[in-house]
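These notes are about the structure you will find just below.
Only a single protein chain was left out; the remaining protein chains are all shown in position.
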Amino acid sequence: MTLKLGVIGAGRIGKIHAENLARRIPETTVLAVADIDMMAARNLAESLSIPLATVNPSEVITLPDLDAVVICSATETHTPLIIEAARAGKHIFCEKPIDLDLQRIDEALAAVEQAGVKLQVGFNRRYDANFCQIRDVIQAGRIGEPHIVQITSRDPAPPPLDYVRASGGIFLDMTIHDFDMARFLVDSPVTEVYAAGSVLIDPAIGDADDFDTAVTTLRYASGAICVINNSRQAVYGYDQTVEVLGSKGSVRTANNTAHRAVVTDPEGEHGPIPLYFFLERYTDAYIAEMRDFVDTLIHDRMPSVSGADGRAPVVIGLAATKSAREGRPVKLSEIE
Amino acid sequence: MTLKLGVIGAGRIGKIHAENLARRIPETTVLAVADIDMMAARNLAESLSIPLATVNPSEVITLPDLDAVVICSATETHTPLIIEAARAGKHIFCEKPIDLDLQRIDEALAAVEQAGVKLQVGFNRRYDANFCQIRDVIQAGRIGEPHIVQITSRDPAPPPLDYVRASGGIFLDMTIHDFDMARFLVDSPVTEVYAAGSVLIDPAIGDADDFDTAVTTLRYASGAICVINNSRQAVYGYDQTVEVLGSKGSVRTANNTAHRAVVTDPEGEHGPIPLYFFLERYTDAYIAEMRDFVDTLIHDRMPSVSGADGRAPVVIGLAATKSAREGRPVKLSEIE
Amino acid sequence: MTLKLGVIGAGRIGKIHAENLARRIPETTVLAVADIDMMAARNLAESLSIPLATVNPSEVITLPDLDAVVICSATETHTPLIIEAARAGKHIFCEKPIDLDLQRIDEALAAVEQAGVKLQVGFNRRYDANFCQIRDVIQAGRIGEPHIVQITSRDPAPPPLDYVRASGGIFLDMTIHDFDMARFLVDSPVTEVYAAGSVLIDPAIGDADDFDTAVTTLRYASGAICVINNSRQAVYGYDQTVEVLGSKGSVRTANNTAHRAVVTDPEGEHGPIPLYFFLERYTDAYIAEMRDFVDTLIHDRMPSVSGADGRAPVVIGLAATKSAREGRPVKLSEIE
Partner (left out) sequence: MTLKLGVIGAGRIGKIHAENLARRIPETTVLAVADIDMMAARNLAESLSIPLATVNPSEVITLPDLDAVVICSATETHTPLIIEAARAGKHIFCEKPIDLDLQRIDEALAAVEQAGVKLQVGFNRRYDANFCQIRDVIQAGRIGEPHIVQITSRDPAPPPLDYVRASGGIFLDMTIHDFDMARFLVDSPVTEVYAAGSVLIDPAIGDADDFDTAVTTLRYASGAICVINNSRQAVYGYDQTVEVLGSKGSVRTANNTAHRAVVTDPEGEHGPIPLYFFLERYTDAYIAEMRDFVDTLIHDRMPSVSGADGRAPVVIGLAATKSAREGRPVKLSEIE
């Protein structure tokens, strides 16, 4: 059996998914790629021998043989494309976030449900070997009941200001991955958020009404507490670690590095920095994610990262944004 | 020159200070020890060849030759003993916290100032090699401006319930050390506190109107953010680590262990747990602390940990307590 | 430009090279695969859409369009196949060891030289990120002149006895990789070998006149000393590490692991074991190795791992074998 897929969006992440589907997942064929920039679509199509390149995503979605679409275009296009694909009876992989507006997300999820197609949302970190291991350890009961979750999530450098302005703010753009991680690791609903944001790296980020440094506290219904620290600039690279304290022990993970060599000289021991950014750190996670999407379709099972999993972190992100602006903890029930 | 000291309080911490003074700091002699339990005083005096044991702290304070007193008795006795010692012209080392009541602290500090004696407050972690190194790294500018401070501070097991009830609550008893650490590491005033507490370990602690698990967020005037996570029970031992992210890098410290041997077998790599509790972890810090107090007296210099340093964490602790109870961030200006 | 290659040998390592060439190196096409087991050849050919499967390696070598052959068949076939391929004007990648007999190696190398084709020998560890980093650190002068090289090289489990009997002994089968590493890391000829072997894991290995545990000391002309420790059975997995002490510092590398998560419980800290064996540990190294071979052909440059590099470790291995048997250090000049 060969699955036929189309990719919408030929940017950084679209390229990764297209290449993984074309080269590393033998059961799939990429039939088409769309991008608002025709050159981008054409270049990607050529490099991977994809038959069709177009500026029109509908052309991809309506391809008669197509089994599924992989939506990697700008966030504001996600909802209409999900609805269009669902109505066309295509399965859908959509990059995070589904949308920054809850009502639109609900419309998208309703269309998916009505059409009976599968939707998987792109929270790639769930496929990282380190975080999988942390979850496995917790699920196996090795650390007992989770009490405290600590997530460190820092980028090596801030994005361009234009990106910042359109991003929906740090909590919906960056921390949203950590909100998903908080949900992935602990099986208890998040009920309240307190976010403290600062502008310490670039005043222009503050001028854009955003933060570049933030600490967010989440409360779970179980009483467990999660704390996330974010920075738009850890000068030593992409810092992505988690520690969970439970009633029977703790589990933590270190960063991945390009190698494990350490030099010792009279100044000290010198080891490697973390892998630079998400493309380097999550290379294997992106393959595993797409592999899982394809297996979900082939074996006709429920997606591992559902539409509801795509919606929930947006709710938390909206609450965090409100919390940081109003200087008070915000219950998720205020957002819903 | 030999300094003559008296120790008030022959409990766990009084014993440590007395023994360090008697055995490890050659410039000092311990003349007397007082404790409400005469047997405790007598046993300690005998084991260290201290001439006088008494139930009456005034008897110690008024010894004519005495240079200084080391106050290790119950918290509620600190203020009257400080005032009495100051009026008697004795220098003072006082265990943390000075008091749980700001007005009483201010009375004690006023008495100290009026008498012109020196007062050092017992924040022993400032003398730990790991935390000293973190501070040195920051002071040397190696990580630039601090942006995020993460403090993990967990006990191996909860104290007895009687202790909990008299402790003033987790924020004034346990987190107070971390508030001091937050001030020790970053040279910017703390301005606001948000504390989220839970009862996850022992419901009886909740019945005592206290928490056993807490995450506290501090804001510094500089915009930097500190986050502290506390647990009354990390089953693997005393977990005392810090990480600071700055504009030019980060610095973190691991726990100390009894040895550095690691076994590798088919199940994995197995290394040692942290040293069990504060007596084990801070053995050297307690010596260095008393050494510093003695040097302060000998060289007639300002105490490294002043009365103001003793007062500030109590203000933060009161704010944290209020925050956790009222479910909102509390500015320190509300407490003063 | 597309390079056309044939693979001889469809066993474990042949499959890896064939798959890497077919799937991960876009500039190459695999035209044919040969194996003495026709089913093995056919299965590999089918799984990778290779047009020709045969039991006859000559059929591969004589394919008119073929640019190069990748020889992964049994060691005793290497020399005749190299000679045949060289005479047919094909470039050659040959797995280690070229041969266990120096005279035959010399005949093979002479044929290669006469034909003017390129020959690369399969010392895959030279392409491992950790060992590359060690070499880079040394080459950059960061640790000064090398004084002591320590190589730990242990398999997770002994090979089948049939394999042991045909292997040429531990020094020519297993330690040969470490002899190559010793040469890769230090730019000074090895001059003398002392090998101490024991049978501690399986008496049957001793019955086969071989060792399962060995410590080998190499002297370089520079005076530096290399010591290699081998075991056929490290029950925790494939242990492959190196440390080099130099005049200005040292450099070492740890093993790779499947993840970096660590659990801490009252028994200790528990981290992951090394990746199981060479297929897991050197996955990326095998790709990099074949990538380098292809680049060598495309850019018409000297092979990174030459015929002489393939010959030298065999000389050391013969000396080590002699040393272990005769219980004395053996100079390489005795072997040549």
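Going by the order they are written in, the chains are A, B and C; count residues from 1 in each one.
Simple rule for what comes next: a residue touches a chain if its C-beta (ideal position, glycine included) is under 8 Å from a C-beta of that chain, and two chains touch if they have at least 3 such contacts.
What you see is a predicted model, and the numbers here were worked out from it, not measured in a lab.
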{"item": "Residue, one of B:Leu5, B:Ala32, B:Ile50 or B:Ile134, that touches the chain absent here", "value": "B:Ile134"}
{"item": "Option from B:Ile143, B:Val164 or B:Leu332 whose C-beta touches the chain left out", "value": "B:Ile143"}
{"item": "Where the unshown chain meets chain A, residue by residue", "value": "235-237, 264-273"}
{"item": "Hidden partner interface residues of chain B, rising order", "value": "23-24, 129-130, 132-134, 137, 142-143, 248-256, 258-266, 272"}
{"item": "Touching residues (missing chain, whole complex) on chain C", "value": "145, 147-148, 150, 152, 154, 194, 196, 198-201, 213-215, 217, 219, 223-225, 227, 229, 231, 233-236, 239, 245, 247-250, 327-329"}
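Please note the rule applied: only the chains that are shown with their structure count from here on.
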{"item": "Chain whose Cα centroid lies at the greatest distance from that of chain B", "value": "C"}
{"item": "Closest chain to global C-alpha mean, per-chain Cα centroids", "value": "A"}
{"item": "Shared-contact residues (touching 2 or more other chains) in chain A", "value": "248-250"}
